[in-house]
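Here the complex is missing one protein chain, while the rest keep their positions.
Right, chain A next:
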Amino acid sequence: MEWFLANSAEVFSLAGQHLVLAILPMIFGVIIAVPLAQLGRQNRGLRSVVLTGSSLLYTIPSLALFIILPTILGTRILDPVNVVVALTIYAVALLVRAALDAFDSVDEDLRQSAVAMGFKPFARFMQIDLPLSLPVLFAGLRVVSVSNISLVSVAALLGIGNLGMLFTSGLQRDFVTEVVVGIIAILILALLMDSILVLLERLLTPWTRAAAASGAGTDAGTGQAKPGTAAAALRLSRPEAGGGTA
């Protein structure tokens, strides 16, 4: 605790860098994965290419990627861009599958009715497919968020500033406190990000809770009379509907 208080400014600065390195790839991941998934949906062949490709990408070890990328991108080995690109690749790999599942979860009847109302394909995608995919997409994003926050720390091995540096320096100096502070800080960061995502999802998908809260619909709005008296109880349907009983 003492060590943390003495070094809090540095821990916070590392946490800030850590967050930036984790969040940027999530944003780029969504921007790349969503159109890719939409492409994959339009064609069976493309779909399997996209799915297999994304699974393969995810199997590349992160450390290897951090080291190879500078050669491919022409960046310096210490450039944070390497981390952002590497984690974006993982985010895309995870999110493409989630987005495909999300788009598949949209009701076919709804899609048909949108076509029948005169939606053009792009408007339909933006106004119907995308918003209705949000719950499944957010589930994918939460996985990516946790995975990114943990993967960023690997980059500390290369000397790129983030909370992982507390591990490397703690291990080198055989100073356990620093390692523990690093672990706790990363845990807090992961929890924080997850809460933000949950909150964001709640804000963006208010309809999902409305459905859960009300359960089955009621007929209250059509003005059906509640049978209160014995007389009403015997009239089985509304008198103005021409049915009634005698």
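In the analysis below, a residue touches a chain if its C-beta (ideal position, glycine included) is under 8 Å from a C-beta of that chain, and two chains touch if they have at least 3 such contacts; residues count from 1.
Note that in this section contacts and distances are computed from a predicted model.
J.: Report the protein name recorded by UniProt for the chain absent from the figure; options are "Spore coat protein JB", "Oxidoreductase subunit alpha", "Phenol 2-monooxygenase" or "ABC-type quaternary amine transporter".
T.: From the choices "Spore coat protein JB", "Oxidoreductase subunit alpha", "Phenol 2-monooxygenase" or "ABC-type quaternary amine transporter", the unshown chain carries the UniProt name "ABC-type quaternary amine transporter".
J.: Could you tell me which of A:28, A:58 or A:119 touches the chain that is not displayed?
T.: Checking each option in A:28, A:58 or A:119, the one touching the absent chain turns out to be A:119.
J.: Among A:67, A:128 or A:143, which one is in touch with the chain left out?
T.: Going through A:67, A:128 or A:143 one by one, A:128 is the residue touching the chain not shown.
J.: Among A:27, A:49 or A:110, which residue is in contact with the omitted chain in the full complex?
T.: A:110
J.: For review purposes, identify every residue of chain A that touches the missing chain, sorted by number.
T.: Touching the chain left out of view, chain A contributes residues 107, 109-110, 112-120, 123, 128, 131-132, 205, 207, 210-211, 214, 216-223, 230-231, 234-237, 239-246.
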